[in-house]
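Missing here is one protein chain; the remaining ones are kept as they sit in the complex.
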């Protein structure tokens, strides 16, 4: 189906972001917040990390996009996420939700479902397990054809996208991007990316930055470009970077993102449509 | 007394952790939380950093070990630490407590003593000053014989271990590991480790990961293996790593931990029993 696969012009996307310099507010966890802020800057965006319910709506109102990473699910954190997401919706700003650890505790499952119920989510970003936990079983997915080794997670992601009427990025050994109508398999990335903490969080804000900065892009376009760009940067860092283990690899990865101007490789060949709803 | 010194099979310990991939939940401070998470992963564990009182008991219930680093002592933080520690005790999971800054303020002293009073602590990890602050003076330590330059801190650590009925790791220029019955001096590590923020915090979660992942290990076994492994990794990074100062040394240290498979040196020769209660 390569003739109908999504065309991703990564160089154009990076150029758009560079021109727009989108302000992205991240409400995120304190474990990887520094990496999340830096990668926003390295992609060409401007990071703001307000997470106080008293002001985050004002900050999001001035921003071009918003990430909600469900790292902190205490009472204050939950309120901040809802306030931030509501402000993003009211201002029609792209909103990426990263439901970290959904399924791991009842609190996380409740909060993630609240976010998905109350907010209009542009892109939902999680690992295979998190997306599976949110897929539900009431999604009516008919007429799908499946291709490829990761058919199960592709189906799950598509089901999740239909259930929540959003675009889903399910990251793992192979990344899946799914709209309610179709699912794509992204073949990009490197095993070293799984050996550092924060890869998923950095992907989340990457998606928010692409969605906020790309011109005339649908959420699916932004999700595809962001996911493949992220993976290709990881590969390039692994192949060309100077590192001696995962910690120095993370530094090389961030450096690579900052220096990325064109796609290090033809991104179109990395994206294959594996499911479509007929 | 080298004939009766503890035998530490670091390679076996690392193999155990690799096999078990223990899930370790850290309730820790926001200064070094990224390093704490990454080193957990690099040792072969799986890091979770839940610190919300609403859910941390559920998370610890699914984990194999727990670290409580007393970084944040506000009301919420205090409650989270107690909830997490109680869940670890109820589930019979190894619990490491790192009483950061005990003695520095009355609040920290009160909270540290509360943790030690209310919780069953597997390993208590602090620097020389912190352990001294917690040693108390009512410990009845008789019949000890002392050997070595660091006899005073060894006695203090042993006293602290007896007072709180736990295993104590007192880190400093030389690290001491003490059970209520004996104290060991660990000769491993490198001065550069003191030139970065977070070494003590990373040692804390190292101990939790070893205690959670080693098979058939007593708390003393885990404390000895974790402490000597940590120090030897620091030495190896200093000797073989690429760095130009403390910041790049930290990266080299984390890389070294991630790549450590066998002991870079015979660990047994680094452990000397310096005190024993007769």
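Residue numbering begins at 1 within each chain, and the chains themselves are lettered A and B in the order written.
Assume a residue touches a chain if its C-beta (ideal position, glycine included) is under 8 Å from a C-beta of that chain, and two chains touch if they have at least 3 such contacts.
Fair warning: this is a prediction, and the values are worked out from it, not measured in the lab.
From the options A:22, A:47 or A:245, the residue with contact to the unseen chain in the full assembly is A:47.
Chain B residues in contact with the hidden partner, per the touch definition given at the top, are 29-32, 34-35, 72-75, 77, 101, 104-108, 195-198, 243-248, 251. Residues of chain A that touch the chain left out of the display are 30, 33-34, 37-38, 41-42, 47-50, 52-55, 58-59, 62, 76, 241-242, 250-252, 254-256, 258-259.
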